[in-house]
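After the structure tokens below, expect a handful of questions from me.
The other protein chains are all here in position, but one chain of the complex has been omitted.
Right after this comes chain A.
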Amino acid sequence: MNVIEVKKLTKTYNDSEVKVHAVQGIDLEIQEGEFTAIVGPSGCGKTTFLNMLGGLDQPTEGNIRIGDTMVHDLKPSELIDFRLHNIGFVFQAYNLIPVLTAKENVEFIMQLQGKSKEERDKRAISLLTEVGLGDRVDARPSRLSGGQQQRVAVARALASKPKFVLADEPTANLDSTSTETLLDIMEKLNREENITFIFSTHDARVVNKARRVIQLEDGKIIKDERKA
């Protein structure tokens, strides 16, 4: 079953005198439970592509269907709400809310969804335990290492029970041990809970773990390979 269907997706930036074709007519389908890495050199359009998949940026042309929803048909406020219920985000720089504790960061999404305090508490602690931070629930981001912050970010991304998780270079700021730990956690979540992950990455370790690798160059897919 397709979680995402992308057709003729194009993004052109007209900000400067020269037009920049960041993404050029990409067609793609991503199925439920896939563990996909999008790779390519800097400036090949990975982040732009991911931003459009996540509804953070608008395509110049083409369309994206997530489940039964055509994303480009949504009004800006509907799009925010759609993201809240359907998409989990993991950012390169973790991007946790600095004034909130690990548990509060995870709870924040559920609070926006209007979940009860009891449900929020239970799920936040369960997710943090799952990513190996059951003993750091009350720590604020400044008290956590980069790897720990990124694990909180994964727990936060999963809090809303999204259709898929988008991770933009999630291991770029991590050391090798933290990268291994994070990848193991995400792989386990993917295998055991059938959560769909889509990464953009330069990191060979991530590429090795991925079961599907999509290679971009100049805003186009030049290779789409599924591993056995």
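In the analysis below, a residue touches a chain if its C-beta (ideal position, glycine included) is under 8 Å from a C-beta of that chain, and two chains touch if they have at least 3 such contacts; residues count from 1.
Basically, contacts and distances are computed from a predicted model.
One subunit of the complex is not drawn; among "Indolepyruvate ferredoxin oxidoreductase alpha subunit", "ABC transporter permease", "Dibenzothiophene desulfurase" or "Cytochrome d ubiquinol oxidase subunit I", its UniProt record names it "ABC transporter permease".
In the complete assembly, the contact with the undisplayed chain comes from A:R83, out of A:K46, A:R83 or A:K103. Checked against the full complex, the one of A:T10, A:T60 or A:N95 touching the unshown chain is A:N95. Taking the complete complex into account, residues 51, 54, 56-57, 76-77, 80-81, 83-85, 89, 91, 95-100, 108-109, 111-113, 140, 156, 160 of chain A touch the chain not shown.
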